[in-house]
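Encoded as structure tokens, the structure appears first; notes follow it.
For this depiction, one protein chain was excluded, whereas all remaining protein chains were kept in their positions.
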Amino acid sequence: MVSPAPRFLAAPRNVAQRNGLDSMDWEYTAELFLGGLTRGSIYALIALGYTMVYGIIELINFAHGEIYMIGAFTGLIVTGVLTMMGWNEVAILVIAATVAMIYSSCYGYTIEKIAYKPIRNAPRLSALISAIGMSLFLQNYVLLAQTSDFLPFPALIPEIGWWKPYSHIISSAEIVLIITTAVVMILLNFLIKFTRIGKAMRATSQDRKMAMLTGVDINGVISMTFIVGSATAALGGVLIASHIGQINFYIGFIAGIKAFVAAVLGGIGSVPGAVLGSLVLGWTESFFTGYVSSDYEDVFAFIFLVCILIFRPAGILGRSDTEKV
Amino acid sequence: MKRHPIAKWIAAAAAVCLVLTGTAMADTIKLGVAGPHSGDLASYGIPTVKAAELVVKDINAAGGVNGKMVELLVEDDVCKPEIATNTATKLVSQGVNVVLGHICSGATKAALGIYKSANIIVMSPSATNPALTQSGDYPNFYRTIASDDAQARLEVDFALDTLKVKKIAVLHDKGDYGKGLAEFAKKFLEADNRAELVLYEGITPGAVDYSAVVQKIKRSGAEAVIFGGYHPEASKLVTLMRKKKMDIYFISDDGVKDDTFIKVAGEYAEGVYATGPKDVANNPMTIKAVKEHKDAYGEDPGAFFENAYAAALALLNAIEQADSTDYDAIANALHNDLVDTPLGKIKFDERGDAIGVGFSVYQVQGGQYVEVK
Partner (left out) sequence: MLTFTEIKRSFLVSVWFMFLTFPIMVIRVNTIENVVIWRWKNMLFVGAGSFVLSFVWRFLMRRKEVGSKDAEAGGTSKSIFQRFMEEKRLYYPALGAISVIVVLFPLVFSMYQVNIMISGLTYVMLGLGLNIVIGLAGLLDLGYVAFYAVGAYAYALLNYHFGVSFWIALPIGAGLAALFGIILGFPVLRLRGDYLAIVTLGFGEIIRLILENWNEFSFGPSGIANIPRPAIPGIEFTLHQNTIFIYYLVVLLVVFTIFVVNRLQDSRIGRAWIALREDEVACQAMGIDKTKTKLTAFALGATWAGMAGVVFAGKTTFINPASFTIWESVMILCIVVLGGMGSILGVVVGAGFLILIPEYFRAFSEYRMLAFGAALILMMVFRPGGIVSGMRKTYQFEGIENGEASDKKA
């Protein structure tokens, strides 16, 4: 595919671009913007579940990143089995995503029952430590049951024929990711604002005891939140893995931390906030890499987080409620 | 690669027995094998254990080293310096004569001091950090792999002499191996006025997206990218570059010269250059070693297998030639006696590097690495 000849043809073009710096810079900025948009959408798919769970029980579910990872692994396993049976890509994508969502929901449900429910009334510190323990456990569970190596994840989102000429600007996989994020955000927002269960979720997050007194099934609502949040993470897991092309047991932790930072940026507990925060983080990282250096990319992201927490602790879209004593 | 749990019980019991009977069986040659055998880097350490097992089985079947049986002492260091010192003291306490390992450069550096004061010779199949042989701090260290600076030199020379590029971007994965290599590449490029270093940057391993870095390479106008690091990041970078219609040269290192890279990156891997140990696949000893491995474990050998096989042979051969386990005698034999290994006939220079073990450049052609002559 790659022969030496076109490479030398590329050289003069670069020189020409160097001369016309203005147009080049504009193009460069636009490309960084699109890169940031993709990156932001990836964070957002994970951050949405994070923010939902936090909104309800005010717990950093460290294991959320691991659920995303398990979703990706389940997706890979289903893909592997179906590929061997000779199914076509789109069908595999749909089935893999569905199965991954079902399984991750079950994991989310079980995790809540084991690690969080028994200590719901204990101090916050206990729940946090339990969450870290769960994260550690799941990582090593997948490491031992599967492998520590990177596994290639087949690209399931096909390149659409007529889009090919533009795919170097933004590929169809990236478009699918961005659209999915938007759709999931709208659906979740609808779920929370306009459905019965959504109403129950809002009531639970405002005052758990009061909600219970008005007849809300608290346990059911919390379980439901975990199920929905985990399903979102799994959908993200399959799509993102298929976009990046490889997975291992550790992807959940890094992505989870970044997604949490994004959720905090946007105002934790708020669904549109999580998406906005993710996009802001995606763009910040992209532009920082583009104009400064990727050496300190993560350092910058964390410093950004600290600054936000100091100057606007409730995040961009968060409600800043005063502490009740 | 994973051992059965029961095997682990047996191994534990065996380890206990070894400790208990260690002093009773004084008349064996004890070959220590240290490296990561569990955790996320286990795939780099386990092939060495298997190589040692195969070599020892052969030698013991042929009557041992000068009539003495060879006994293996396998210890895990998880590639962590702090654990490696414990591993080293444990091996020393058990009275090892020579050590095959460690695998990671950092762990090796931490452990070497302990072996040095116990007068034990160490040979690594994989620790490529240049300081290990060049600093003079570790006289007891030998290796059957060439150092990072040799590899970086080859990459830079290849880019300048063969590809004749004028602008080069150097990237690394911020890791011990990748960044060390990139530092050398940068130094060599800056010393040479034939090409310009247009970009020097580290990428974050595990990040979800590298498009910003790829755009930056594009903007720098680089005609070639030299990447120091491992295959997961390399395949992400190459895939993204090709998708963004950048068909510039991609030159990388031994960490990328792995078949997994081609399988993960698929069609995008075509044309990628990577340096790796000289092709030894046609060496009859290599063919024999690989066959033994397949017969014994039912799969192809993993990373550094040939190097480890060669190192185990070299160590045991040196003990045989020296007819003693004395430090100076073994060192003398390593420096002077040629030994036939899968890497060819080797002996070691005064710094501890194997003479004749070097790198060649490979290119992905038609889905496999082909040596570039």
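Here are some notes:
Letters A and B name the chains as they come in the text, with residue numbers starting at 1 for each one.
Throughout what follows, a contact is a pair of C-beta atoms (placed from the backbone, for glycine too) under 8 Å apart; a residue touches a chain by one contact, two chains touch by 3 or more.
This is a predicted model, so every value here is computed, not measured.
Considering A:N88, A:T110, A:Q206 or A:N219, the position touching the chain not shown turns out to be A:T110 (whole complex). From the set B:S43, B:N60, B:T260 or B:N332, the residue in touch with the chain omitted from the display is B:T260, counting the whole complex.
For the chain missing from the display, the contacting residue among A:E58, A:E159 or A:D207 is A:E58, taking the whole complex into account.
Although one chain is not drawn, its touching partners on chain A can still be listed: residues 54, 58-60, 70, 73-74, 76-81, 83-84, 99, 103, 106-107, 110, 114-115, 118-119, 122-130, 132-142, 144-147, 151-154, 257, 260-261, 264, 295-296, 298-299, 302-303, 305-306, 309-310, 313, 323, 325.
Chain B meets the missing chain through residues 8-9, 11-12, 15, 38-39, 75-76, 78, 80-82, 85-86, 89-90, 92-93, 105-106, 109-110, 113-114, 117-118, 129, 131, 135, 137, 174-176, 179-180, 183, 202, 260, 263-264.
Throughout what follows, only the chains that are shown with their structure count from here on.
Mean C-alpha position of chain A lies 36 Å from that of chain B. Interface of chain A with chain B (complex): residues 1-4, 6-7, 10-11, 14-15, 17-18, 24, 28, 31-32, 34-36, 38-39, 42-43, 143, 148-150, 152, 167-168, 171, 240, 244-246, 248-251, 254-255, 258, 285-287, 289-290, 293-295, 297-298.
For chain B in complex with chain A, the touching residues are 39-43, 163, 166, 174, 201-204, 206-209, 211-213, 215-216, 219, 221, 223, 231-232, 235-236, 239, 242-249, 260, 263-265, 267-268, 270-271.
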